[in-house]
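Only one protein chain is missing from this complex, and each of the others stays in its spot.
By written order: A and B. Residues from 1 in each chain.
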Amino acid sequence: MNQPILSVKDLTYVYMKSTPLEHQALLGVNMEITEGEIVAIIGHTGCGKSTLIQHFNGIHFPQTGHVMINGMDLTKPKLDVKSLRRQVGLVFQNPEDQLFEKLVGDDIAYGPFKMKLPLEEVRERVKWAMEMVGLPFDEMKDRATFALSGGQKRKVALAGVLALRPKILVLDEPTAGLDPKSRRELLEKIKKLNQEEGITVIFVSHNMEEVAYLADRIYVMAGGKEVCHGTPEEIFTNPEIILQHRIGTPETVRTLHRLHEEGYAVNTGRFRVEDASTEIRKLLPE
Amino acid sequence: MSSPFELTRNITIGQYLVRNSIIHKLDPRFKLASFAILLVGIAICDSYIGNLIGLFLSIYLFHLASIPVSYGVSGLKPAIPFMIIIGLMQLFLYKEMSPDNVIYWQLGFLEVSSASIKIVIISVLRFMQIIFLSSILTLSTSTTEITRGLERLLSPLQKVKFPVHAFSLIITIAIRFVPTFAMEMEKMMKAQASRGAEFGTGAWWQIIKRTTEMFPLIIPLFNVALARGEDLILAMEARCYTPGSSRTVYTQYKANGNDYVALLVSVGIVFVLVFIPYPW
Partner (left out) sequence: MVERGLTVRKIVIAGVLGAIAILLGVTRIGYIPVPTPAGNATIMHIPVIIGAIMEGWGVGMIIGLIFGVSSFLNATVVLFKDPLVAILPRLLIGVFAYITYVGLKNFNQYVAIGMAGFVGSLSNTILVMTMAVVQNYLVPGAAIAVVLTQGIPEAIVSVIVTLAVVTTWKKLGPSGKQKSKIS
């Protein structure tokens, strides 16, 4: 296995340390992510997912334990936070709230301008980012941000992070609140970014269909710790894990499991929509 | 180490201290009214003795509220340099044309007279009383109590068409949304930091640049707040909320003996401060 691009070792984090409101969010998390992977982090609300991913670009720093990202040690006091934030793009929940420029192009260009890049390069990056998320550059760059639809705004926000050209893209519930069409589109764009540009993607999600569609590997978190990890096949076909941590599963998994229980010969690991339909079709008389 | 983005987790409005004192237990309507009366008295009183009595009484209030006087004194501390500068300016610049004003020292437009010395001492005493009184009010009364008390105190204004209910609803909405917007703000700060935001990079005299640098935080904050407002308007109209119609109240205040005593004592104090002709 390659050297991991991101590794987390025994990470703990306490909010409001040494005050009466102290709250332990992370209790020793371990995680290793290889370049080019798509990794999903799942778990119930309050399990520490958001706190964890905010360590990945220097919003939080490790209180104890280590975080290494692309050779940078986040526990080092002389860490170059700016350079870290260029390597790791973090997209928050409802990122469309953060748009503030009047024009789409200006908002996406905010990050690159802050990097003090020459105008030509900024323009190139904005163009690339817009095209990656499916916004035509010439048509959209001078549009007013406030006149866009929710799905378009989210694309603009994503482009704003992509324009930093990160090696790792971290997304917190990227499709929450989107309509099914925008959701589908966004997932496709994320997959494309991973496949064509080789960007490592880490995302948090409560939608298991989405996890099954995107993820190469899944980390399951509960109570401030990572409790298990594996490929979607390993996680979704393991009834013990599913029950113990009350993980929701994609519809297809439930369907296949049900068929399996009723004695049909189906492979419960083939739950991606196309695979599942093939499995089911096998059972049907010609 | 704590993260620079944790600011919003420790928001407190006011400085309420939980105690079980006679002052804490006062009906907020009466407490506010007494406070207002005392404040007027202190503002009018301009004798040394009157102000010393006022100062003594306001320190005694800390004792009654079982709050250490150090809380009041710590409120004074940051003000000391300010008071010294103001005091010096008043000492040298204050002028009064009256026959019994003695001028001790004069240089150009600067002069030190008996009147200017008196005004410095009186102002310092007045400062201290006002700070002590405000500290006692805010330390012994929660924000909710202040709001409710204010609403009830203002209710006679309904007779002159002042919309007291709507007014208290506005304050309730404001207080309700502070933590929500604080969380939005925290998220916004993190999100913009991830995009490489930096604040205060313009030269110190570039007011416009320094201001626009804050836009990534300010503009989304207002937008999110107004958007939340629109949602709330819809929700309230959907539930047929009608401004101005009469409605019942959930917390009732009932004044008891102590409350009337407090009010009477305050009036008495003002009388003592203002209407007794002290020699100094």
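Simple rule for what comes next: contacts are C-beta pairs under 8 Å (C-beta built on N, C-alpha and C of every residue); 3 or more make two chains touch, one makes a residue touch a chain.
Source: prediction; values computed, not measured.
**Q** Out of B:A43, B:L157 or B:L264, which residue would touch the omitted chain in the full complex?
**A** Of these options, the touching residue for the absent chain is B:A43.
**Q** Kindly state which of the options A:I33, A:C47, A:V126 or A:I235 is in contact with the chain not pictured.
**A** Reading the full complex, the residue touching the unseen chain is A:V126.
**Q** Quick one: say which of A:E35, A:D106 or A:E185 touches the chain that got left out.
**A** Of these options, the touching residue for the absent chain is A:D106.
**Q** Which one, B:I86, B:V112, B:L153 or B:V265, makes contact with the chain that was left out?
**A** Selected residue, touching the omitted chain: B:I86.
**Q** For chain B, which residues touch the unseen chain?
**A** 7-8, 11-15, 39, 43, 75-76, 78-79, 82-83, 86, 89-90, 93-94, 119, 123, 126-127, 130-131, 134-135, 138, 143, 146, 161, 163, 166-167, 169-178, 180-182, 185, 200, 204-205, 207-208, 210-212, 214-215, 217-219, 221-223, 225-226, 228-229, 232-233, 236-237, 241-244
**Q** Could I get the residues of chain A that touch the absent chain, sorted low to high?
**A** On the chain A side, contact with the omitted chain comes from 102-106, 109, 113, 119, 122-123, 126, 141-142, 144, 146-147.
Note that in this section only the chains that are shown with their structure count from here on.
**Q** Tell me, which parts of chain A touch chain B in their complex?
**A** 15-17, 19, 21, 54, 57, 59-61, 63, 82, 85-86, 89-90, 92-93, 95, 97-101, 110-111, 114-115, 160-161, 164
**Q** Per the contact definition, I'd like the list of chain B residues that touch chain A in the complex.
**A** For this pair, the touching residues of chain B are 1-3, 5-6, 9-10, 184, 187-188, 190-198, 215-216, 219-220, 223-224.
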